[in-house]
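For this depiction, one protein chain was excluded, whereas all remaining protein chains were kept in their positions.
The letters A and B name the chains in turn, as written, and every chain counts its residues from 1.
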Amino acid sequence: MVTAKAARRRRRVAVREEYCIGCRLCEVACVTRHSRSRDVVAAHKTESPRPGGGVRFEAAGPVSLAVSCRHCADPLCVEACLTGAMARDPGTGRVVHDPARCVGCWMCVMTCPTGVPRPDPAAHRLAFKCDLCGGDDLPACVAACPNAAAVLVEEDEP
Amino acid sequence: MLINVHRPSPVPDLDFKVPSGCGLTGLISQKGELLPGDAIYRSLCSMEERGNGLGAGYAAYGIYPDFAANRAFHLMCDTEDARRAAEAVLRRDCTIRHDEPIPTSPVKALKNIPVLWRYFLDIKPEAVERVGGGATEPDAVVRLVMEINRKVDGAFVFSSGRNMGIFKGVGNPEEIGEFFRIPAYRANVWIGHNRFPTNSVSWWGGAHPFGLLDWSLVHNGEISSYGTNRRYLESYGYWCTLQTDTEVMAYLFDLLVRRHGLDFDLAAQVMAAPFWTRIEREEDPEARRLSSALRAVYGGALVSGPFAVLVSDGKSLVGLNDRIKLRPLVAARKGSVSYIASEEAAIRCICPDPEALWMPDAGVPTVVTVEA
Partner (left out) sequence: MARTRVAPDFAVRRDTARCINCKACVRLCANGVHVWDEVAGAPVADESKCVGCHFCEEHCPTRALSIERAPAETTSGGHWTRSAIRGIGRQAETGGILLGAMGNDRPQMAYFDRLVLNAAQVTNPSIDPLREPMELKTFIGSRPDRIEIARGAGGRPRLGAPLPPLLEIETPIMFSAMSYGSISLNACRSLAGAAGEIGTCWNTGEGGLHPDLESCADRAIVQVASGRFGVTPEYLARAAAIEIKVGQGAKPGIGGHLPGGKVTEDVSRTRRIPVGSDAISPAPHHDIYSIEDLKQLIFALKEATRYSKPVGVKIAAVHNVASIAIGIVHAGADFIAIDGIRGGTGAAPSVIRDHVGIPIELALASVDQRLREEGLRHRVSIIAAGGIRSSADVLKAIALGADAVYIATAALVALGCHVCRTCYLGKCNWGIATQDPALTRRLNPEVGQTRAANLLRAWSHEIKEMLGGMGVNAIESVRGNRDHLRGVGLSQVELDLLGIKHAGSPW
């Protein structure tokens, strides 16, 4: 049971650009965490389709940045979703995606200001989006970041 | 025959120490009355289990009124030859007013008794000048005592104050007390010590009290900072030759109180320094500054390890414990007489109904001074 106070907390993963070293171990960790085996080698070498992809990575020269869902207080993706596949969990504040309800309209892809949701053209639905690793204390990308560039931010909603 | 004054040395150099456990007792008349030696004798003998027969001793102040203005040197020597060699050094620096064997009574149990002699003397002014650097008579005495103890083989000065004397040896408090006829002396400050050395090496000079100038000091404990304190004292011209850590305490009192002019409270703050947490809680900034400065400047004189000491300069009797009170010390008072001892029993056996009896706190000195 989540208290009313907790419901007003917003959790998200933030990446501090100045310390992102471009190793992309956050991606590896995300894939592993969302795999069936949760084994890093198996997740990447044997599982098909490859799971995860909640972190997107951008780099230019020395600057690199891992981008993941900000779990907005008023998420545009939720507003735009035709089927309710994209929804905000009022308890945890997480913006989660239910693949079973997704029809692949990609309105979320169109509306997200940070470009987080990515389409899976083959399956004609949304590939994956960050779910803050369910109930884990720390999202896998944060735990895997070797330079504490990826951090979990908890803040009160405005 | 075993040589006693020539310090027994399992290792060739002199800078080692013998840890020991012990019983202490002391009393003082604030009115300057002379208290019979019988009291300290009974008090010390009551703490039988605190010694093992390997050392006992007494210090008494006010016992030489006829020579009150002269230095009283007590010497122990292996042989007559050694005594004569030491005497030659004394004659170089001193005018000897009187000398005689220290009076003793035969005690069967005592073995390896050295030649025991006392000299009443004055340091020649030229001997003081020779020390140089604005030195005073006490500096010359310190130098002379150090010289004999370090350089004259088989001779050892164990008491060098005025109107006071130290009596000590290898034996239990009864034996040493009877031997030196302690109950017959009358003194206004008494200190006694019963020794339990944890090392079988024991020699007459290694017994307590330790003395230098008017200082006498008895100690129960082990000084873990000995190496630091010894090297600190060496830079002030004190050489530790007695194979026991207690020696450093005596020299520290001399350095801090006589030479550096600290009173007993400040000297105690150096040796059993208050913890930084306490200093930082001190509200008076002046006091805080002083406490910090004492620790910053006198770190080499901080005494670590468990200890209880009694020290006197003839005017005061001071009891002091280590910083966390790892050794016992009890104090009491009745009328003008105050008592400090390792055990309450050692006080009650000579003062059954004290007006006050208390346990001094760790690192806080108990200072009782003779009224002027």
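Keep this in mind: a residue touches a chain if its C-beta (ideal position, glycine included) is under 8 Å from a C-beta of that chain, and two chains touch if they have at least 3 such contacts.
Small disclaimer: the values here were computed from a predicted structure and weren't measured.
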(request) Using the whole complex, pick out the displayed chains that touch the missing one. (result) A, B
(request) Taking the full complex into account, find the residue in B:Q30, B:T104 or B:T228 that is in contact with the omitted chain. (result) B:T228
(request) Could you tell me which of B:K168, B:H208 or B:R323 touches the chain that is not displayed? (result) B:R323
(message) Tell me which of B:S304, B:N321, B:S342 or B:T366 is the one touching the absent chain.
(response) B:S304
(message) Considering the whole complex, not just the chains shown, which residues of chain A touch the missing one?
(response) 18-25, 27-29, 32, 40-41, 44-45, 61-62, 144, 146-149
(message) If the hidden chain were put back, which residues of chain B would touch it?
(response) 10-11, 16-21, 198-199, 221-222, 224-228, 230-232, 234-235, 259-263, 265-266, 273, 275-277, 286-287, 289-290, 293-300, 302-306, 323-324, 326
